[in-house]
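Handing you a structure now.
The complex appears here minus one protein chain, its other protein chains still in place.
Take a look at chain A:
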Amino acid sequence: MYSVNYHRATSVVDAVKKIKTGDAKYLSGGMTLIPAMKTRLAAPSDLVDLNHIADLKGIKVSGKTVTIGAATTHFDVANDEKLMKVCPALCALASHIGDPAVRHRGTIGGSVANNDPAADYPSALLALGATIVTNKRQLAADKFFKGLFETALKDDEIVTAVTFSAPAKAGYAKFPNPASRYAMTGVFVTKGKEGVRAAVTGAGDDGVFRSKEVEAALTKKFEASALEGVSVPSKNLMADLHASPEYRANLVVVMAKRAVMAANA
């Protein structure tokens, strides 16, 4: 790691002020940023720690409306009783991110801002039709995620929360990369007032995306059997050591089936 200056922000306003120092970066759980700094792949001059801003923490559920503060850990999302009642699929997703150490430090805001193409949360937020709340504006998930590690966030913009209306049904299934255990293909499906949405992570060569084919099939019938014989094109899917585009195309359908089964269970 290169040497770096650490700043503890006391409020969102304070954080925005401090981020102007040098080549600064926000620090949330640090589960992505710190390893990248240790291997010298990231080299911010300053870190602005968001972990001590009370406003950014915690989960609120009122009726079907869920709001999760950006600095809420994966562990807290996985174990929130109110959330469990309205959207257990999101709790289940959070409970399978990384390992216990990662879940106790890593945060939803960090994951969303980082938009790793193999991260779990982006698929959930896209399928839930969630809104990403920042210190400046509110952005629909469809507009927020922009490709590999790209989002609509401006340089000094802070994700403060994510919010969504819990759908009638939701389910997630992930096929982990054997080595990293990030999603090699993960599919989050929802069925709500506005219909069926299915978002895929880990597979797209331009990051998280909604699968037309899966959505069309599940709109007819929200059952695994509706996906029998459905195929998705491999054209824009990722190729790497662990999975070819064709294999990922297969996994999209298989994980979609399992996600629907989980949603209906």
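Methods note: contacts are C-beta pairs under 8 Å (C-beta built on N, C-alpha and C of every residue); 3 or more make two chains touch, one makes a residue touch a chain; residues count from 1.
We adopt the following convention: contacts and distances are computed from a predicted model.
A.B. asks: Looking at UniProt, which of "Carbon-monoxide dehydrogenase large subunit", "Cytochrome C nitrite reductase", "Lactate utilization protein B" or "Carnitine transport ATP-binding protein OpuCA" names the chain we cannot see?
C.D. replies: "Carbon-monoxide dehydrogenase large subunit"
A.B. asks: Touching the hidden chain in the complete assembly: which of A:V86, A:L128 or A:L251 does that?
C.D. replies: In the complete complex, the chain left out is touched by residue A:L251.
A.B. asks: Using the document's contact rule, name the residues of chain A that touch the chain not shown here.
C.D. replies: 1-3, 39-40, 175, 178-180, 241-244, 247, 250-251, 254
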